[in-house]
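Read through the structure below, which is laid out as structure tokens, and then see the notes.
Removed from the display is one protein chain of the complex; every other protein chain stays in position.
Up next is chain A:
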Amino acid sequence: MSDPIIEARGIQKYYGDYHALKQVSLSVAAGEFLALVGPSGCGKTSLLKILAGFEAPSGGTLTIQGQDMAGVPAAGRPTRMVFQKLALFPHKTVAENIAFPLTVARRPADAIRAAVTEMLEMMHLKEAYLHRYPHELSGGEQQRVALARAMVSKPPVLLLDEPMSALDARLKKSLQAELKHLHRNVGTSFVHVTHDLEEAMMLADRICVMRAGEVVQIGSPHDIYYRPAEAFVAGFIGDTNLLPAQLTREGEGWRFDCPLLKTERPFIGPDQAAANLSDGPGLLMIRPELLRILSPADAAECVIEGVVSEHFVRGGSVQYRVQAKGAVIVLDLPGTMVLPARNGDPVRLGCARSDLFAMRG
């Protein structure tokens, strides 16, 4: 990883007595796309405001491009923000809105015009929009104008505060793809706040999951999904199966005792357990798409026995819900012409030992 462009150490924020951020540390590499995710009130927006300079941290240090940001106002920072409600100037035309950061920087008029035209192309906005007012554009177009205004001065860091939360699903998908494309082309670091982990997984190089003012886990989308630090992170996206188990350290790895899971060798390697795991009761996670239904002749390293209680055909995939000793196991199978099981059928589910991941209960 190259030198970090943003380096936050032990950032604290109090609002009166309310402790919004508790010792948050993270770094963002140049050109990286980092997503900040978490439920509302987790402090992700506060952190973004501190990065932008709209709020001062109550403690900790923040450096951007190697420069200490203490006392540097928003106007003096190398960051640009895309606001949740976009915050386009209603009394300025689209052209004036996009050009605003350059106008206040007193750039020559022809340079401004060239930059605005370039942004227009990059954001797929029509030339005719330049002299319209923001309220004359559709939601998606306003979104692009807001992005264009933020990107026109080629900032090293772009901060995005859930700018897509108000759009409908289809528009959101196409804008997400464009955002990703934009990020790849410009080399700017993006810090994107969202409460939608699916969006974060699609866009980000790394995801920072927050809860109650603390960072729970920072990792690649793949790690967040398959190697969550806690049940909280595991449950944040998609369906998952968390099986109660007794865990004991054995050499480098862990021995598990899970009544639901039958296996010859109840043992997992060191890279299949959360870093903070300790001896005692814990959880074994299996993602639904890692399980399959075994035919009588099949064998698997790990087996769960149960009865199908429900199944849903979801286009390209089928979801089964299986009752196993009082627990409900969810599994996703690729769609087939002949369904492998129906409601009420007894089934044996199988997975590899390497598909398990252990975490604290």
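What we mean here is this: contacts are C-beta pairs under 8 Å (C-beta built on N, C-alpha and C of every residue); 3 or more make two chains touch, one makes a residue touch a chain; residues count from 1.
In the analysis below, contacts and distances are computed from a predicted model.
Looking at the choices "Spermidine/putrescine transport system permease protein PotB", "Na(+)/H(+) antiporter subunit C", "DoxX family protein" or "Sarcosine oxidase subunit delta", the name in the UniProt record of the chain not drawn here is "Spermidine/putrescine transport system permease protein PotB". Within the complete assembly, A:Val104 is the residue of A:Val104, A:Ala177 or A:Val313 that touches the hidden chain.
In the complete assembly, the contact with the undisplayed chain comes from A:Arg80, out of A:Lys13, A:Lys44, A:Arg80 or A:Arg348. Of the candidate positions A:Lys13, A:Arg149, A:His183 or A:Arg211, contact with the hidden chain is made by A:Arg149. Where chain A meets the omitted chain, the residues involved are 52-54, 73-76, 79-81, 83-85, 87-91, 100-101, 104-105, 133-135, 149, 153.
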